[in-house]
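Here the structure comes first, spelled out in structure tokens, and everything after it is commentary.
With one protein chain held back, the other chains of the complex are shown just where they sit.
Labels run A, B, C and D following the written order; every chain starts at residue 1.
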């Protein structure tokens, strides 16, 4: 699980592979499960059956007629079962390497016989206020879809149940539509994360108007960083989904392409909102700096005014604190009263001057 | 109705759909009407008739000869009538989803049998100083145009009346020209909004020269945000109108394409003005900061000068406030006068020095 | 006449058209002449004649052989004569609309039978230090060029005389070359404006080094805004001239295309200089801010040093101003002298310390 | 060896060539070895043999059947052996010039008979905290790969051993795959460098929150500069690898192209991480400035409060230090106590006022 606060994870793990021969599937990431668990859902227009916790070498069953097998793999830390699946479905070694490399960036690649899709689910951890990402891989061919996920997360559970319950279009369509549906579920999650970020922005925005605090600046920077990560995660997906929608592969049907175009539209919309957030955050940072500077200016102006009132008065009282033998004013009976009068006049003049200068 | 101050609306509502099967028309937005209301205007070169408040299943009438039906739908919160219309005109489920999703960004999509256009009307609310957007969808085919709008706004009223009154080119042209005319009415509204923003910028600009205030900085930021929203709304439209003008679809006639090119020109002009506004606002923010900083500097310089005048004087009077038994100056008859002379000299030298330094 | 200080003009006037049917020629701008005036210059390789103040319906004369008619129209506020010309030369309604819309941005459009060119002359008003723009339209066909201008400006006078005097290539070439020559005259004017801006930049630059003033910052912003306007005016022209030079239209001859390539080169050169100016102005703004901040710092440092000299001295004289009964130093004969010695030592130490810190 | 702190090296050395005829192989760089050393590894599917320290003119051996020769050249400061190799393998003079020019930027060029690859290894020097680059050239043809490196670095040692030990795919593939494997080793090294930079960023980031120091700002700038250098080094490689993967050259096999696509992916990933770092560093610089400014503000506010407390008090005690003959308060028995009471009241009022203003 890659958190935004642990930025280096992705690159650090990658260097384990330095010196190894390319195409070696080596797990890169944090182990989240004890055991790799494989569930299979076989369905066709007319029949559906699911088998839980199937060994990797028994995922294929002789199916009557034209059906689709959805093989759900939870846990990618163990190269064994994944290599076994790779052999059964003819998956290239480089693809296997990308499946177990949780630092792999989103991409879609068409190979002979299958299409490989790497993407990330994003979850907003309310407690730690961090984004948590999980690496998801999809491999789909003519009549199978294999979904790989790092942990036990149930983001595809609703789709699994929908197939079992025979709701929606899913049962009557090909493997490409199932792959689309899984990607759609992931992109729908992006909207939830983007919403939470929108809420955080709004909270700070309201606070900023009342009382800007250094923690707000830090929070703005933290959200900026989150948006940075989101953009880098969603941007390549956007491009790749667009390409898949225009693919000439026989594995992607014309009907599914219409839906991929829609999915492309959704990823653009997420990017659009993120761009808007970024611009708004930029403006908020400026607002914060201006607000802080205004407060500071007010404080300094107050000092200026107070000091400037007392400086000449202190000088005046200092004058009559001198011990010269011959200082006629000191002898006058009304001297003391007079000095208070002079000081009052000085204050009066300064008040008038400051008012005119709009400093009061 | 999406206001700029309620930024998150668009993404928040979107997440309602998470887990649903794609292509399900679910209303996303704020309900603005109690009832969906459908009016129909049937016209041809020679005849015209309008029917008000027509049930969704009776919008189609056997028309004599080649005519155009304009079906105006007000209110998109109820999926019922919209699904009914979708069935009558063969509209794809994904299109229906986009019609009722008021968070949908502007786009133009060509389907078999019809062209779908999503766009936004923008209205400047003088009272709250906010931009209000309304989601508009147009679907036009060979002999029909369906316009969907969220509320009861009458932005298309003039065109309705022009068709009824047989003024202009409208009656003799096809459905594509009507669709163009509706889009043109929306883009003309953008010019009005852009004008109002231009006025607000000018107001602040004049104030800034006289007396910069923190509220001006806030206002500048608010306008920047409005322009951000406008750009994001108009930008995709610009591109899509350009594409439609070059479309190979049989639904878009050569004559209408000349007008679409003109419309494209107008959207570019709006974008152009917005870009100029953005650059001007950037400069104004700099001007504001410079003006505030100049005022601050003036205040601080004043303090510097006042303090620096009095600090040596206060020291001098302090000297002769000391109580040493043997201080010859205190005994001199002209000592007190002399100290005033010395202080006058100090002030004189400082005035000369400050003048030379251009601090006075 | 659109001045840069009246930014909104272009958008404000545009909204007059809201609700009107597209393709209606409505004058948008400021009326500059009482009456539309049309002059005609008929010329061929061998003959030349000019007719002044010709009514719109009599501009066409049966010409012997292959000649070119240059119809110069001054004043576009009256749709009457322009519509009349439109009918004679078969000009599209949208083109007429663009001719009378002085807010129209530069563009070149090829129609069947003619090419339409919209551009702006720019004039630097020395008195008000503003840029003044005038909307120019050119329509040229096989054997005619119509030039439309807002006012009585004589920017094409030299070309008119050159044709009359049979100087240069003009007489022997087609209408496309005349159109090129008119555009070339407009672009040559841009160089003059750009020069004036270069002078203003140089003036400020020299002042900045000596004594930065707030008015300089304002001037820098004003020039930035002017450059912004120039760029937005010249940029679309550049692109369009490039396109015309590669046009496949029969109206643009191969020989003229070589000259259009040269004109394209000139517009690029203007843009280039403007870009350089923009970068230089950005640097100048930084220089201004740094210079102001340096001055401010010098002032504050001066205060620091003065205050820091006097603060301990003032404390010292305060000590011996106390009235304790038992203060042995006060009784010493050399006490007063000693205190001056101590103060001299304090000053000496501080001077040494400040020198070491490079604050003096 | 080019270090980032010695920026000019690359351009300075380049000027040695001014006035020389192009295509003259002149060593540009810092000599790192005494002698050019050439090792050769001949291998085929079935046999393998290596010869160490071979003279340049004896690198080619009559090989039985289809084999690959890897000629490893260490040291490029001596044009002699390199020109000799150039003659044997038919390498263009411009390529030889690029091999000995250690300032050459990464590129891939296809010539008749061979492909030329120039790239840089990057090593992070922990001691001096600098990036050290080494210029690597690869020339591969149908059955040979020549690797040129500046020094004795052993970055290709593991691959050499893998071929000798017959591990991995290498022995059974062509020269193009060996060239790919060498490039892959270089790119893997980039990940290690990027990791180290990630660590440095994290260290500073943690420090920044606790206590921002000027050295942190300097460190941020230094890392920014390193990233700048890395980007400029990796960016051209990325593009060129992408092109090679789509090359139509007969020298690059279809199988190797799949691996080149993977390598392209890795270079994109490195660029991606660098981009993220750059954005993060930009944010950190802002954080630093904000943190420093907050600390400064706190200090100034403290001064304001302290000064403002004492200024009126000092004035008050000054008043009763005056020597007027007639000052009734001085005669009062409780006068001294009263003045303490007044001062306490002043302090109390100020504390209340400052609390209300949130300055305390």
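Note that in this section contacts are C-beta pairs under 8 Å (C-beta built on N, C-alpha and C of every residue); 3 or more make two chains touch, one makes a residue touch a chain.
Everything quoted here is computed from the prediction, not taken from an experiment.
Asks: Quick one: which shown chains sit in contact with the chain that's not drawn?
Replies: C, D
Asks: Touching the left-out chain: which of D:32, D:51 or D:107?
Replies: D:107
Asks: Based on the whole complex, identify which of D:181, D:251 or D:322 touches the chain you can't see.
Replies: D:322
Asks: Considering the whole complex, which of C:158, C:246, C:333 or C:355 touches the chain not shown?
Replies: Final answer for the missing-chain contact: C:158.
Asks: Considering the whole complex rather than only what is displayed, give the residues of chain C touching the chain that is not shown.
Replies: For chain C, the residues touching the absent chain are 158, 162, 167-170, 181, 184-185, 188-189, 191-192, 194-195, 198-199, 201-202, 258-259, 262-263, 265, 268-269, 272-273, 275-276, 279-280, 283, 286-287, 290-291, 293-294, 297, 300-301, 304, 307-308, 311-312, 314-315, 318-319, 321-327, 358-359.
Asks: Which chain D residues touch the hidden chain?
Replies: 7-8, 10-12, 14-15, 17-19, 21-23, 92, 94, 97, 103, 105, 107, 109, 211, 214, 217-218, 221, 224-225, 228-229, 232, 285, 289, 292, 296, 299-300, 302-303, 306-307, 310, 313-314, 317-318, 320-323, 327, 329-336, 339
Simple rule for what comes next: only the chains that are shown with their structure count from here on.
Asks: I need the rotation angle between the copies chain A and chain B from a CA superposition, between 0 and 180°, in steps of 5.
Replies: Between chain A and chain B, the superposition angle is 70 degrees.
Asks: For the homomeric pair chain A and chain D, should the interface be classed as same or different, according to whether the shared residue numbers exceed half of all numbers used?
Replies: Both copies touch with mostly different residues.
Asks: Measuring centre to centre with CA averages, how many angstrom lie between chain A and chain D?
Replies: 26
Asks: I need the residues of chain B touching at least two other chains; which ones are they?
Replies: 300, 307, 314, 318, 321-323, 327
Asks: Linking chains that touch, what shape results: line, ring, star, complete or other?
Replies: line
Asks: Spell out all pairs of chains that touch, sorted by label.
Replies: A-B, A-D, B-C
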